[in-house]
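Pasting in a structure now, in structure tokens, and then I'll have a few things to ask.
The excerpt is restricted to a subset of chains, each kept in its original location.
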Amino acid sequence: MRILVVNVNTTESVTAAIEASARAVAAPGTEIVGLTPTFGAESVEGNVESYLAAVGVMDRVLAYREPFDAVIQAGYGEHGREGLQELLEVPVVDITEAAAATAMYLGHRYSVVTTLDRTVPLIADRLLLAGLDRRCASVRASGLAVLELEEDPDRAVAAVVEQAEAAVRDDHAEVICLGCGGMAGLDDAVREATGVPVVDGVAAAVTVTESLVRLGLRTSKVRTYASPRRKHITGWPLGGSRS
Amino acid sequence: MRILVVNVNTTESVTAAIEASARAVAAPGTEIVGLTPTFGAESVEGNVESYLAAVGVMDRVLAYREPFDAVIQAGYGEHGREGLQELLEVPVVDITEAAAATAMYLGHRYSVVTTLDRTVPLIADRLLLAGLDRRCASVRASGLAVLELEEDPDRAVAAVVEQAEAAVRDDHAEVICLGCGGMAGLDDAVREATGVPVVDGVAAAVTVTESLVRLGLRTSKVRTYASPRRKHITGWPLGGSRS
């Protein structure tokens, strides 16, 4: 099966890292295709950038010309998954939700450790909408920006571990979700420091997506995610108008 | 004061109707400026179109070159208000929320009567996120599409009145919110049929917005709606790249 893993930002190196993470856990026979939006922010850390990502991701997926079996939206707390579900019949999985749902199999409560404080409410809101919030003990910010994670891995480990430890100690989290696509490599360090299971969203999403495809499950089309009605849309696809 | 009232779809006649509604209730001295996104759907009835509207509205507001005091996003259940709040310091008001908050002053529970069934979950989700859901008795669909409201006003009245009556009778609503910018003219008919107060979102949003401006209140910039960080954004503003 072929799974599109779409980055929410326009930084190719992040796409490459996400793609590598996804491949590392993919089953034999699963082809992972990383995609980068053709417009949008180099990193997504707020609502403007997130809404732009929602459209950029849809635009990028629509421009993809080969057949595929599912889509993973590889942004933590970003908008857009619902739009993809309308556009497609194949399963669409958001890593924020895949991580949370996975964590809930492993402990009574989970916490998310993310990047900047300003992204905390976005993640909290997405979990609320997804109905996955009640067992969320906390969403904590490491204080590092998305692109800083790549630039200074040691500092990233230290900052994320510090918040993960606080989540376990003070918020009674029993599982930690790494709240940024760019944190994939940190799971071992966090698990060792805290002694609790650590869920990486991209990895979780790959196995969830493979499962949905294997079970022959597709997005429900009866109401919320019915295909868009036929109508005039000015300037869309946006990317298409540029190519 | 000058208030930008931004339509979420690209149909100029809808913008004109919204603008007229807004002017009808604006205080002396309030200038209403209707804006239409330069890209997006002719009507917004689902997630794809809503996300596109979120970006289209931000794009259109950024392209506006004159000073202004506040922005109203005139879409019922659409995404995007949070993005505008990040971009601007002046107040930003979504008509979905203004209508709900206004209705809550008038009765114990309110219902929303909207267009198509597929938009019901979008409105419900926005009310949930806004924390205005607990006193919402129901969101009901009239079955009419956005543009059908204009085309056949009599049928629109009948369909909306039918659902409003059901909301009062079966869901114990005590106030009705008209759940679409294009329903502005229907309030008298619905009030007469049901005997309960009817809130039009555009009208409510105009007075809410004027109030915020008069009180000197502005969007909080400490966390969720802090200005976007300085970073590279490819192809943005989108509208700008086309002009």
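A and B are the chain letters, set down in written order, and residue numbers restart from 1 in every chain.
Note that a residue touches a chain if its C-beta (ideal position, glycine included) is under 8 Å from a C-beta of that chain, and two chains touch if they have at least 3 such contacts.
Keep in mind it's a predicted model, so treat the numbers as computed, not measured.
Participant: Just want to confirm the stoichiometry: 2 copies shown, so how many copies does the whole thing hold?
Facilitator: 6
By definition in this document, only the chains that are shown with their structure count from here on.
Participant: By how many degrees does chain A turn when fitted onto chain B using C-alpha atoms, rounded in steps of 5?
Facilitator: My answer is 180 degrees for the C-alpha fit.
Participant: Quick one: report the Å distance separating chain A from chain B, using the average Cα coordinate of each chain.
Facilitator: 29
Participant: Under the stated contact criterion, what part of chain A meets chain B in this complex?
Facilitator: Those residues of chain A that touch chain B are 10, 37-43, 45-52, 54-55, 58, 79-80, 82-83, 85-87, 117-118, 120-122, 125, 128-129, 145, 223-226, 228-229, 231-236, 238, 241-242.
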